[in-house]
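All protein chains but one are shown in place.
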Amino acid sequence: MLRYIGRRILIAIPTLIIVSVLVFALQKLLPGDPVLTMAGEERDPQVLAYLREKYRLDDPIPVQYFAWISSALTGNLGISLRTDIPVLDLIMSKLPVTIELAIMAMIVALAIGIPTGIISAVKKGTTVDYTANVIALSGLSIPNFWLGIMLIMLISVRWKLLPASGYVPPTEDLWLNIKTMLMPAFVLGTGLAASLMRHTRSAMLGVMRSDYIRTARAKGLLSRKVILKHALRNALVPIVTLSTLLFGELLAGAVLTEQIFTIPGFGKLIVDAVFNRDYAVVQGVVLCTAVGFIFMNLLADVLYVLVNPRLRHAA
Amino acid sequence: MSVMPSSDIILEGVGLKKHFGSGGLLSSPTVVRAVDGVSLGVRRGETFAIVGESGCGKSTLGRLLLRLIEPSDGDVRYEGRSILKLNKSELRRLRRDLQIIFQDPFASLNPRMNVGDIIAEPIWLHDLASGREKRERVADLMRTVGLLPTHADRYPHEFSGGQRQRIGIARALAGDPKLIVGDEPVSALDVSIQAQIINLLEDLKDRFGLTLVIVAHDLAVIRHMSDRVAVMYLGEIVELSETDALFDNPLHPYTQALLAAIPIPSPANRQPKALLQGDVPSPAAPPSGCRFHTRCPHARTLCKEQHPALETAPDGRQVACHFWREIQGAGAGSISAPPPSAALAKRLALYRTWRERQDKPVATSP
Amino acid sequence: QTLRIGLNEDPDVLDPHRARTFVGRIVFTSLCNKLVDITPDLKFTPELATEWQWSDDGKSLTFKLRPGVKFHDGEPLNAAAVKANLDRARTLPDSLRKSELTSVDNVEAVDDLTVKVNLSRPDATLISQLSDRAGMILSPKAFASADFGQKPVCSGPYKFVERVQNDRIVLEKFADYWDAKNYNFERIVFQPIPDTTVRLANLRSGNLDLIERLAPSDVPAAKGDSNLVFAPVSGIGYQGLTINTNNGERAKSPLGQDKRVRQALELSIDRNVINEVVGAGIYPPAGQPFPQASPYNNPKFAAKGRDVAKAKQLLKEAGVDRVKFELTFGTSTTTQQIAEIIQAMAAETGFDITLRPTEFAAMQKEAQAGNFDVNVIGWSGRVDPDGNIHPFVTCKGALNDGRYCNAEVDKLLNEARSINDDAKRKQLYDAAQEILTQDLPIIYTYYQPWPFVHSKKVQNFKPYPDGMIRLKGVKFAS
Amino acid sequence: MTATAVVAYEVALPKKRSRVLAKFLKNKSAVLGGAIVLFFVLAAIIGPYLAPFDPVKPSFTSIRKPPSELFWFGTDELGRDLLSRMLWGARASIMAGVVSVFIAIVLGVPFGLVAGYFGGWIDAAISRATDAMLAIPFLIFAIALAAFLGPSLTNAMIAIGLSAMPIFIRLTRGQVLTVKAEDYVEGARAIGLPDFWILVRYVLPNVLPPILVQGTLTIATAIIAEASLSFLGLGQQPPNPSWGSMLNTAKNFMDQAPWMSIFPGTAIFLIVLGFNLLGDGLRDALDPREQ
């Protein structure tokens, strides 16, 4: 197992290098001049020149890249051009928020996706199946930004049940924290629920067709037990894997939802940084999310092995 | 290795080895010795059978002989020339001469090509014919294997297992091969269909002067079809012999056990059997010495320690056992194939007559 | 008592000398005192300086400082501190205030509470500059440290507590503030919420007490909510169309070369429609850079009405049939609507406009490079008239993207910035406008309002034309 | 044995060529999905000819009018007929979905084929690059690309297509690995078929169905992504409508003019639903294990 993880980590290194090059190249390709953005309304030419010099923006791009990557390797991800805050501090302060949102969204997604998936697999071809399908798919097909605003309008403005947006750290006020995260988690979660539901459904269908389900029934077990013990246990393997992958995506993917609910997480950070040409932040944060994503992939593989006795014992 | 004069040998494997390094996703990598030092020679025009239990390396050997996979060691010679060093065009020529029929009629045809195209592909590839001529050849081939040429535009899923196997055979024949390897060509088929395919293969062999290498695990089929048999156990040949001699007097204890295990289709002759105990060991960790010693009723300490070589017995048979001389005859007569009962014989004869009569008016070939 | 304020975006670095954003200025208003402040009718009023005096030649300005003022770190605010600040603003390599203080030659601390600023040339704009970020006085002890931008130390009514980027900036009442009794809130929390609908929703649901820059589309909702007070003020900034008249190849079009074509374009636009349809009535038509509240505003140059016939006539005179150009604008819903309206209106007189929404960062660079026909631009406005016109239309103006260049205009505007006589200045500006309204390097469309909304319980809030939030006297209804 | 005898009764066998179609037609939700998609595609094709009003010309006299007999879907903030804009927008939105997925497939599938079939260092290189692209958040990737290429519908489609490409590389590669192990591929090698032809005639046709299914699902994602890019101003350019950009504007008028968001919102919901159902149905119809 350790060997395996070790090898996977080795494989991740070239991936990370490609990510860093890609991100670097991508934002160098972006139109616009970060210095112009930084220099403000007045655009003092002297200041422009100074900033250009300071951030070595006139160096050849490979030189810039190596300068950045070598300092990144020493743990220095640079300083936000916009706010002077070290990128590492930014990442550290946003990471818990992002993780919390991801976890809550995942809970919502699992709570919706898995039961509907099971029900629609068991009731395949019936109205229940179609209804569950349509409900789950509706989560996928409503754009997050729109659903978000709808919810704010209804729940916060009209009914005044939950705060409209913002973020309160759980250390400050746990209850308020949960209340503020509820809507964004719901918006994000419903989007994922559809894919979880579909995968649960097809995994369950696949498993329900398998011979050992017939064996379980031949033992006289009742349907409920067959479904919840024998079938679900096996269907869980792909679901767990998928969940970790989705979680990896969530770590950085909540761009619009964070925007709407003004949640100070990674998504909002990156988008703002892209629009402000805050290079150091874009690079640092994307690199960090990539690490998270790769880690989640690794975790997915490890979990896959762990929940799958066939592989666990081979280890 | 073979005792026969080499001019008679069409295809020869010399010291073939194939080791699969199963990547060891989680554990340390294990090496599966699928084929471990096999030498054999296939004579022109014969039907050569390879038998053995599941996982003993039969398919791997078959593929090695066609160079569909590269051997880890050893050589394959076709018409006396090594086929491992061929250049592109020579290899292509070789691919015409040596063909394969697969076990699984459902997996061995491209589901997205119609039957006509499947059969025509070797013709197109080797530039044997084109246009009208090609279509005629395809129709001919289909007729040859007992398919209707009008079905050329159908897809494999529209055919039954037996028919698909015929499609596979037609395709194998399309390049005018000299030798066909059948990797369990009838194992997946029902008895009645199996009989049809066996007959077809025999007819084709006679008609086109083919050499057949049949991989199988059904000993009855082998006895019926083959001239010589190689018995494999865990990647090695343990006995190689003329078919009748092998069935009449198996030399190797494994062959003896194999024959003993066959159920006899005659309720009147039920008899208790000496059964082989245990499972086939994993080819990733084969036992030391004689690989069969873990299950062999005659095993002694020597067997555990020393690997027996394939010896040639006086009558030309080959066997890999330290004590084959002593246990000779232990398995003789293990197969008592009683003649069919009078009633059955009579009705079978009747059945044959009626079948022939019925087929005659529309019979075309063969 | 905590006052929660919803901002339109997240401020940048919290160092007044290096900051650039408008929202940053809102935060600084509570955090940092400046030498001079303004009144709602744009007059200067004492803040840190109790009085100031121009020398007769207009080349030196002497400030008397308020005694007993302390920085948040307890250091005293005296003449030396002011000198250190003005020197820092002029010399810090990445100071964005340099251009505002170019006229300053040196600063003298005459005595503990007297500062004398010596100029290299007379500069009428200086006071107004010092009423903004350039005049903010930071603790010299604190700005020596490298992370001042993250932990600003000033002398304003509120001191810095914490900042979570993209989330909030928290300020806390400074007990030793010289005017502490007039400030009623214990804490101020600024929350950046870029989406205006969400910002308003937060206000309506009670999470916020005050928001700035309401989108016009939300005006009816704000007005309709009985718990809210809609407090708009006409700003000192404007929106307009910058036309590329002289910047590279793209200027060589009928629109760039022939002022009649530009006049025709102006006449095609019905600013009242923009005000009503997009602006919900808070986008007053603009025909000149000076806001209505400004003494330099001249009714003579008020926004022209739409006149299709005349526009067509002008095009005919210019010898063109249909004029094609590309209209570049920043990606925002409101701007986009305006662009769409202009496109539709101008089409009727003979302009074929392609719309090109561009992300802001990209737009700036393209604009500088002359890679545009017409840009929709906005200017947040400065108290002194010079700031609203000089950088945009003088040949070397830093913000003159169209590179409009007219020696006469340059002469008039340069002179206007160097004299302190208001009446004289107005004449000069009028003369310049006479030319500019003919040449039309910029077509002004409307005055940028600052629509604030706050909840009913917030009392005594007074919106200022500069868009800043001044909390003196503001309190919650008890 | 004789040929004719063997197949005597088969002459009468009905043709089963349309088994996939039949299976598809039996699947109610798939047919529903297909019908929805067909409806919207038709709307996109002929809609503009049916549109009662000019979709881009503002009319200052009819701003934000609720649905009425004249304006079935009401009007927008510049007085434009929503129905007409929806009909024109259908084209943009569906194109955004279909074209970007087309781009993703056309670029992604060959890479996946090569990586999966040849393995070795080519595979390693392509796989690592794919991982890297997947590790960068989809929307960020799309935003950066769209910003680089400049905001326009075409560029948004390219950006979405490129961002969706790694999924197809990965999917194709995985499929190729399974197909490569099939007997019929070995059979093709046994007759001496060169790799290129094996890829084209054997591997590609057999990996295509799951890719097509993934394609229909990704179309849904792409339509939403276009809406999201519109939200950031990087999608369809004004004054031309797309459902995403309409929805984006409409969210500012949620209170005063709910119809402005209800119609495009519903349309997006329906088409995404349609494509999803269609994709599911296709998967079932193409999967021989499903009955």
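Chains here go by letter, A, B, C and D, matching the order in which they are written, and residues are numbered from 1 within each.
One rule holds in what follows: contacts are C-beta pairs under 8 Å (C-beta built on N, C-alpha and C of every residue); 3 or more make two chains touch, one makes a residue touch a chain.
One rule holds for everything that comes next: contacts and distances are computed from a predicted model.
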Hidden chain of the complex, named as in its UniProt record, picked from "Oxidoreductase", "Dihydroorotate dehydrogenase B (NAD(+)), electron transfer subunit", "K+/H+ antiporter subunit F" or "Oligopeptide/dipeptide ABC transporter ATP-binding protein": "Oligopeptide/dipeptide ABC transporter ATP-binding protein"
Option from B:L61, B:L212 or B:V280 whose C-beta touches the chain left out: B:V280
Omitted-chain contact residue, chosen from B:A152, B:I167, B:L219 or B:L251: B:L219
Residue touching the undisplayed chain, where the options are B:L147, B:L258, B:C290 or B:C303: B:L258
Residues belonging to chain A that touch the chain removed from view: 210-212, 214-222, 230, 233-234, 308-310, 313
Where the unshown chain meets chain B, residue by residue: 53-54, 160-163, 190-196, 198-199, 202, 217, 219-221, 223-225, 244, 247, 257-258, 260-268, 270, 273, 275-277, 279-280, 335, 337, 339-341, 343-344, 346-348, 350-355, 357-359
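In the analysis below, only the chains that are shown with their structure count from here on.
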Which of C-D and A-D has more C-beta pairs touching across its chains: A-D
Whole-Å gap separating chain C and chain D, where each centre is the average of the chain's CA atoms: 46
Residue numbers of chain D (touch at least two other chains): 147, 150, 232, 248, 251, 254-255
Chain A, residues touching no fewer than two other chains: 30-31, 149, 153
Contact footprint of chain D on chain C as seen in their complex: 196-197, 215, 217-218, 220-221, 273, 276-278, 331-333, 336-337, 339-341, 343-344, 355-359, 362
Sites on chain D touched by chain C in the complex: 56-58, 60, 63, 77-79, 147, 150-151, 232-234, 237-239, 248-249, 251-256
In the complex, chain A residues that touch chain D: 11-12, 14-16, 18-19, 22-23, 26-27, 29-31, 130, 133-134, 137-138, 140-146, 149-150, 153, 194, 198, 209, 249, 252-253, 255-256, 267, 270-271, 274, 286, 289-290, 293-294, 297
